[in-house]
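The other protein chains are all here in position, but one chain of the complex has been omitted.
On to subunit A.
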């Protein structure tokens, strides 16, 4: 039983807000419960000569923690996010331009992951919220052609005497007790082969990034279970992202909050009627 009463494969309440910041092409805030990030996308825009690439757009990513300046871990996360988004974006469509993505953590990054060195930086669930915020911001910008949507979730491993317990989307309170875990990012795209089990509504997905690490040994079976658990969670994130598109064109920022208790009902908070002509977008 988890501290907040969730089942092992249950996500926290997801919140997606399309910020509609004026100075960038697209922006979105994504949160798993209290673990939130904000991402903004500008592009394709003018590129500095030293970053220019002749056959594709340059992807430039900046990550900022909530407090203090970006350190080595934020730099490493920018490089990772670049590796994650490059296969998902069709950068060759806009050569000699720049796609700039800025990610901002909206909750503390020294959440005391409880495993070793102080101020560990970005925890797995914060990284997952950042990847999802970037995907939502890219959709909101609609200016960079995409091969697919990347959705990420974190998986934690609780030490227990009897059997191994893997939990989806560990909360901040659960983080210090974990004996391992990591973030899994999946690319959802219709161009991928349907080898993995895909339903009618969700396109096939493939694992794009993981950093699963533990402090006691694990085996392939555990990795497989962690991945399957994460894949289920990522599908849920994809579905919620798709539903949130309908609120994107509202003339002001609106929130979509999906509570796990009512999977069928959707809570929206718009004050005027939304434009219905291109409310649904083909992903």
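Basically, a contact is a pair of C-beta atoms (placed from the backbone, for glycine too) under 8 Å apart; a residue touches a chain by one contact, two chains touch by 3 or more; residues count from 1.
FYI, contacts and distances are computed from a predicted model.
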Chain excluded from display, named as in UniProt, from "Tubulin--tyrosine ligase-like protein 9", "WD repeat and HMG-box DNA-binding protein 1", "Ribosomal RNA-processing protein 43" or "BHLH domain-containing protein": "Ribosomal RNA-processing protein 43"
Of A:100, A:214 or A:244, the residue in touch with the unshown chain: A:214
Option from A:79, A:173 or A:190 whose C-beta touches the chain left out: A:79
Subunit A, residues in touch with the chain not shown (by the definition above): 72-73, 75-76, 78-80, 83-84, 87, 112, 115-118, 120, 180, 187, 193, 195, 206-220, 223
